[in-house]
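The other protein chains are all here in position, but one chain of the complex has been omitted.
Letters A, B and C mark the chains as written, and numbering starts fresh at 1 in each.
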Amino acid sequence: MQDRLRIAVLGASGYTGADLVRLAITHPRIEIAALAANANAGQAMADIWPHFAPYPALPRLIKADAIDYSGIDAVFGCLPHAASAELLGTLMDKRIIDLSADFRLKDAGTYADWYGGAHPAPALLPDAVYGLTEFAKASLPGARLVACPGCYPTAVLLALLPLVAAKAISAEKITVNALSGVSGAGRSLKQANLFPEVAEAVHPYSIGAHRHMPEMEQELSLRAGRAVTISFTPHLVPMNRGELVTCIVETPHGADYLRDVLADAYTDEPFVHLLPGAQAPATRMVRGSNHVVINAFADRVPGRAIVIAAIDNLVKGSSGQAIQNFNLMFGLPETTGLEQAPLFP
Amino acid sequence: MQDRLRIAVLGASGYTGADLVRLAITHPRIEIAALAANANAGQAMADIWPHFAPYPALPRLIKADAIDYSGIDAVFGCLPHAASAELLGTLMDKRIIDLSADFRLKDAGTYADWYGGAHPAPALLPDAVYGLTEFAKASLPGARLVACPGCYPTAVLLALLPLVAAKAISAEKITVNALSGVSGAGRSLKQANLFPEVAEAVHPYSIGAHRHMPEMEQELSLRAGRAVTISFTPHLVPMNRGELVTCIVETPHGADYLRDVLADAYTDEPFVHLLPGAQAPATRMVRGSNHVVINAFADRVPGRAIVIAAIDNLVKGSSGQAIQNFNLMFGLPETTGLEQAPLFP
Amino acid sequence: MQDRLRIAVLGASGYTGADLVRLAITHPRIEIAALAANANAGQAMADIWPHFAPYPALPRLIKADAIDYSGIDAVFGCLPHAASAELLGTLMDKRIIDLSADFRLKDAGTYADWYGGAHPAPALLPDAVYGLTEFAKASLPGARLVACPGCYPTAVLLALLPLVAAKAISAEKITVNALSGVSGAGRSLKQANLFPEVAEAVHPYSIGAHRHMPEMEQELSLRAGRAVTISFTPHLVPMNRGELVTCIVETPHGADYLRDVLADAYTDEPFVHLLPGAQAPATRMVRGSNHVVINAFADRVPGRAIVIAAIDNLVKGSSGQAIQNFNLMFGLPETTGLEQAPLFP
Partner (left out) sequence: MQDRLRIAVLGASGYTGADLVRLAITHPRIEIAALAANANAGQAMADIWPHFAPYPALPRLIKADAIDYSGIDAVFGCLPHAASAELLGTLMDKRIIDLSADFRLKDAGTYADWYGGAHPAPALLPDAVYGLTEFAKASLPGARLVACPGCYPTAVLLALLPLVAAKAISAEKITVNALSGVSGAGRSLKQANLFPEVAEAVHPYSIGAHRHMPEMEQELSLRAGRAVTISFTPHLVPMNRGELVTCIVETPHGADYLRDVLADAYTDEPFVHLLPGAQAPATRMVRGSNHVVINAFADRVPGRAIVIAAIDNLVKGSSGQAIQNFNLMFGLPETTGLEQAPLFP
């Protein structure tokens, strides 16, 4: 057996951290060396996570500052924004995969506008790699700090970046309606996320003002070569996992042309799948897996098309993509530890 | 006690028919005289509907042609399209409230294009009243045949008609993303509607080609004074009831102006509620009731706004609006029998 | 129109209080005079309850001690245990319907054992009527203080009391497995009740030690004429509302005999329904309504039978039964304001 890389996970008491641990447990090249969660330090993972009951041998949770970093090869940050940059800024001799929002935006001013405070470590921003894996492959092997995209940006950018880059669609008048499962809201105690508040119901939130907007606009602008502003309305759907984005775009081309561009872009990608014919993406196609399904459709309004993508928000939208980035940072095959097929039903 | 009006319900074995019966049971001016469902003729309602177990005295299901129409004051049609027009066309000496699609479109050619066959009774189309109650109040008292709108058109038109009529928004470039509970798909046996196919998942369907599109375009065009085409993408959400439409519109005005127009339009309406401030509509606000909640929001893209509405697809989107129309046809107070407050959680 | 009775609701910020208000809104003889919720005093009901968005005219929430009790006819207590007795003990010149656990147990010592503290008002216990309506009809008209049963006891006792009273089943070896929707856990912030913790899952809780056990045992013992101890295991089911209890009992009689006893007991009851034949009770039969469905079945083990009942935990299991008790206390027809038919789907 090959040597394992030793990882530390900071923030193992959130859904993102837990899903990272789920994937790391069966990753053949990972050894989980340390799990940190300040508020739960001293507890076993199985004490706070029911699904780790069968894994009593997982490391006990400790405080982040109690980690012995000497033998750690990689640090995964699953902390809230601001707290993440503050802590990770002290660990820059390690290779870091950050799942928070802190290193996604290149501009510290934009960060301050959307996240309500000055950036804790602006000096690190220039070197952070924006880890939308399929578009970061050249940078990942040498990266020291990778900022994993938000879940919505992952789905939207995978759907639109190749089309914008190829000028197949206009970078103006992009309208995105997004649907997310409730795990995206995290495990913190909010009345809005109690089962009876969410079940048998649906509603929009952060209308026209979601924090993932500047991140999408940054990356779209980069490819479009000009400032892009989008309409984006997320909705909370009564399901645990899954995210689906429906993008109405302006284009002089037909849906078939858009499909061709997407097919070219993703032909060698193990996780991004253009669906055949007019098959509609669905979150059940990717549940629990790192896969992405995409398709493009004709709209009834001339000059428009509809591009739709679905992911599992906790996997490709978060922890799975983090592992995918880790794999490429350390020279492993991209799919290592991410082979799980989707769980349906 | 006042006299009761005797009603017959055709198609009482579908979700729409059943919800009509649910409301009729407690309607103080309705007597349920006959319930028809050809495939289930001979059975008690409680045999096919679990929730009518406490109502063993409901009329037994019979075949539609076994109904004695002599003492019937009103006929509610809850039949599939085509079958509906075929049967109702023979009953024109009665006052009819039809919940099918058959009398919604004024143009028999459009009907044929979207519903896959010639209209069974085109001669009746000119006199049918399009029963979006809030916009049909002048016509309902004298109406003999009322076509209740589809569920999506009900939500979309209540959100947009006053704005289009007031020219507060452009009739071009309207983009609607819609979310519906599974009851909208009916009770017929389709693999796609089995619990494990739908639960813990979400997906779009009828992309760019849903049968409710021509109906919305007909009514929008009427108010706009020109032909309107919209982008419309419905999604299936894992909930029983509820429908939410998110409309991105082009407007030179701010959201506050749109709110003013909506407030004016609905100030005296008992069932349509403009939410205060920036409160987001949610299906849980209206579950099981005939209420509608609406609000308008600023978009991040200049020149755009977002208008959102939520209804219960089986009540205001179907059977409740049918009762509301019935009330006005027969000179009853509009809210009679529709007073139930929403069920939450 | 007849005069309305003016009510005050204490604890209007919990699911129980909200469902009471839902029912009171359409009750033809109730005027909601005051709504109290200390932590939310100053807010409108619609601020904290999405489904009251269509009811902006509801009284604003105030602190309990700010209520002017002078014109109040009845007080509904929807407070947590202990807090309830403490406050209600000061209001004994009013007629009180309490939905907390405080006045259900006749023995203050048992209360202290199960609820973790001395009873705040033991002097009131002797006069409190245990408000399982169908078994309290003689006492309700003269009652000043009515203790509404817990949700589980309501379902279990309606299923078993007539059988125990008729000695049709043994009072020994009663085994109850119970299933409840999540609203039973209340609206307070607990990680265990977050949507992702509950959805797509099921688990037992309070195994062998649920606080509703002494209450069931008290009432069973009373009818059996001897001390009864039961096995009781509740489970949390991913649904908002509904409760189903499956009781395995020892009996020398067949299921048909048990059905006869139940039929006799409930023949004139408007809300309790013995299902025909071998139809199984289901929570969907009663959702949102005050109805109860019951049936008895043969077991495969000789000398045993299975008795099953289903209710809506927030209605017959809580607020609906409270209204039912109120109706009888004030000489109104028992079903007043409780006519809503079940909501399905």
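One rule holds for everything that comes next: contacts are C-beta pairs under 8 Å (C-beta built on N, C-alpha and C of every residue); 3 or more make two chains touch, one makes a residue touch a chain.
Since the structure is predicted, the reported quantities are computational estimates derived from the model, not experimental observations.
Within the whole complex, the absent chain has one touching residue among B:Thr26, B:Thr110, B:Ser139 or B:Asn193, and that is B:Asn193. Among C:Asn177, C:Ser221 or C:Thr336, the one in contact with the hidden chain is C:Asn177. Note that of A:Ala66, A:Ala123, A:Ala138 or A:Leu343, the residue touching the chain absent from this view is A:Leu343. Listed here are the chain B residues that touch the chain not shown: 15, 181-183, 187, 189-191, 193-200, 238-240.
Residues of chain C in touch with the missing chain: 173, 175, 177, 179, 181, 196-197, 199-205, 207-209, 213, 229-233, 235, 237-242, 244, 246, 248, 278, 280-284, 287, 297-302, 304, 306, 308, 310, 344-345. Of the residues in chain A, those that touch the hidden partner chain are 15, 18, 22-23, 25-26, 46, 49-56, 182-183, 199-200, 240-241, 271, 273, 275-276, 279, 282, 284-289, 291, 293, 339-345.
As a convention for this text, only the chains that are shown with their structure count from here on.
Taking each chain's centre as the mean of its C-alpha atoms, chain A lies 39 Å from chain B.
Each chain gets a centre from the mean of its Cα atoms; for chain A and chain C, those two points are 45 Å apart.
A straight line joining the Cα centres of chain B and chain C is 35 Å long.
Touching of two or more other chains is recorded for residues 15, 182-183, 199-200, 240 of chain C.
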